[in-house]
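All protein chains of the complex are present and in place, except for one that has been dropped.
Chain lettering (A, B and C) follows the sequence in which the chains are written, and residue indices restart at 1 in each chain.
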Amino acid sequence: MNDSRQELWDRRMDLPLGTASAVYLAAYAVHVLAPGLPHAWHTVLLAAMAAAWAVFLVDYTVRYRLSGLGPWRFLRTHWLDTVVLVLPLLRPLRIFSVYDRIQRRRGRPRLSLHARVMAYAGLTVTLLGFAGSLTVYHHEHTAPGASILTFGDAVWWACATLATVGYGDVSPITPIGRLTAVGLMACGLALLGAVTGSFSSWLIQLFTRDEDKRPPGDSPGAS
Amino acid sequence: MNDSRQELWDRRMDLPLGTASAVYLAAYAVHVLAPGLPHAWHTVLLAAMAAAWAVFLVDYTVRYRLSGLGPWRFLRTHWLDTVVLVLPLLRPLRIFSVYDRIQRRRGRPRLSLHARVMAYAGLTVTLLGFAGSLTVYHHEHTAPGASILTFGDAVWWACATLATVGYGDVSPITPIGRLTAVGLMACGLALLGAVTGSFSSWLIQLFTRDEDKRPPGDSPGAS
Amino acid sequence: MNDSRQELWDRRMDLPLGTASAVYLAAYAVHVLAPGLPHAWHTVLLAAMAAAWAVFLVDYTVRYRLSGLGPWRFLRTHWLDTVVLVLPLLRPLRIFSVYDRIQRRRGRPRLSLHARVMAYAGLTVTLLGFAGSLTVYHHEHTAPGASILTFGDAVWWACATLATVGYGDVSPITPIGRLTAVGLMACGLALLGAVTGSFSSWLIQLFTRDEDKRPPGDSPGAS
Partner (left out) sequence: MNDSRQELWDRRMDLPLGTASAVYLAAYAVHVLAPGLPHAWHTVLLAAMAAAWAVFLVDYTVRYRLSGLGPWRFLRTHWLDTVVLVLPLLRPLRIFSVYDRIQRRRGRPRLSLHARVMAYAGLTVTLLGFAGSLTVYHHEHTAPGASILTFGDAVWWACATLATVGYGDVSPITPIGRLTAVGLMACGLALLGAVTGSFSSWLIQLFTRDEDKRPPGDSPGAS
């Protein structure tokens, strides 16, 4: 019974959560990238961000009540929800879990598993790279001695970090900027793992099919 | 029927497309690396590049007509062709799809799957690295404050980027240079995935064969 | 019989070894990060580190006696113990082998294999990154011309190294600092391998299950 009520809640919250994610990211982006707007506008943007956060808080609380679990167990089983609640940067990630749930409800997804893994990895990396660039630009461009001075610099730095290239021509120097950087590095490692793992499993699949088609005793490496 | 006409077109365009790719890259290389040539020569080179582009445009249009698909569906199913059409940098990639088609028509390729994956990865990386070095050198060496001043610097930078090493002793500072760099980083990630995936699947193949040969109950890790 | 006495020793030493590991790391951290403490305190901290080392030495000697092996063979089969004895930096690693042994004795571990691999990789990297940052900070911050001047710099540098990003805005210049760095780089490579390998095997598992569920002849790539 709990399950069905949770499912009902999930279904009802899909649109609000997706909208809240998009609103949060858009409001933060405008707030950071257009400091020249009149003060009233910035107040509106901050209010929009607070409202988006409230939607997540309400959703989290209701989900906790519906689960019927103790607080620690809930924290453990819903750690992604918790992290998303605490770190506004990661909120856009919710768009995917919402999208995924909608897709699954409509029946089997069209894309193959490989394509889905690559699409999710690509989109996650794009969203988190954008959010990370915003945060780093926000905290760095006014710091004394900073090398990240424009939003372009921040995006360039985020790309070099996510690809684990790390030129070091521009790099964050403030504590918050560096914390964000560590988060992006972890994303970069995960991205590398996703790319490599997909490639690896795709090759293994090819080989397995290749071997099934051949007569036994014909070794594939000797061809 | 559409299929057979498409195949006929593919077969007919193999040589023109391969030639156009090679001409484009060669003309661009001479244009960028030999600025001291008389003006008339540079006009000829730009004309050659435009002609190569025209061949791709004509091929793309005919392919679209022959497919009988709507524009969006065609974009989705032929995204590589589209990307190659828009970004001249990637045009040399067509050489491989042409080569692949010729090989397949002549019967089963000689190389094993691993060797083919490594050969394609190596050649793609070489071609894109060369094209990327040219573009970055073209746009950087005259920019104020640039660190990439010679074509040698550009090649050195491209190698460090493709291996995801990224020393940062030289790095692009212009928007176009950095965009090219992001493309090369993506290639570097894919290269890493190809190398790692090949190695991984090769080891797994070895283990599988190793286990098949042993009597059951003899665990391979304990030897 | 030797086996049972070894097991008994292992069981008895779990708590002392774990405590000694934690004491060593804590004492070293306070010693390095709080140089302003009165001299007597530092003497206590160094004594605690020596005591922790003595526990490891005693354990190693007893283990050697109980094994009944020659010295070279023991070195070879217990190389991790030997490395941990010689390099104080790696001592915290013992916490895991202790934890692992306790878990195994209590029956089957709760976590799945993937979760365990990721948890071990994450914790090992955190502990070694912390110990590496301490060592590098200890030897670098007073060296002339050093770029790692605060503990925050050292942690930032360790993160960039473990992710194989390597900005190079701060980097060690003393021989001991660089040796530690090489150790952290090896950890970074292993971490990359763990992340990628987990992802890869997880994907392969998904595919295998996916194929088992489908009717034969339905290729998964063509969907």
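Here are a few things to note about the model shown:
The rule is short, and it goes like this: a contact is a pair of C-beta atoms (placed from the backbone, for glycine too) under 8 Å apart; a residue touches a chain by one contact, two chains touch by 3 or more.
Owing to the predicted nature of the structure, the values given are computational and were not obtained by experimental measurement.
Seen across the whole complex, the unshown chain contacts subunit C at 110, 112-114, 117, 161, 164-168, 171, 173, 175, 178, 181-182, 185-186, 188-190, 192-194, 196-198, 200-201, 204-205, 209. Residues 152, 156, 159-160, 163-169, 191-192, 195-196, 198-204, 206-207, 210, 219-223 of subunit B touch the missing chain (whole complex, contact as defined above). Counting the whole complex, the residues of subunit A in touch with the unshown chain are 164-168, 196-197, 200.
Methods note: only the chains that are shown with their structure count from here on.
Contacts between chains leave no pair untouched here, as each chain touches all the others. Same-residue interface: subunit B and subunit C share over half of the residue numbers found at their contact. Just one of B-C or A-C has an interface built like that of A-B, with over half of its contact pairs in common by residue number: A-C. Least-squares overlay of CA atoms from subunit A onto subunit C yields a rotation of 90° to the nearest 5.
Among the chains present, the centre nearest to the common Cα mean is that of A. As a whole-number value, the distance joining the C-alpha centres of subunit A and subunit C reads 29 Å.
In subunit A, 164-168, 192, 196, 198, 200-201, 204 are the positions where the chain touches two or more neighbouring chains simultaneously.
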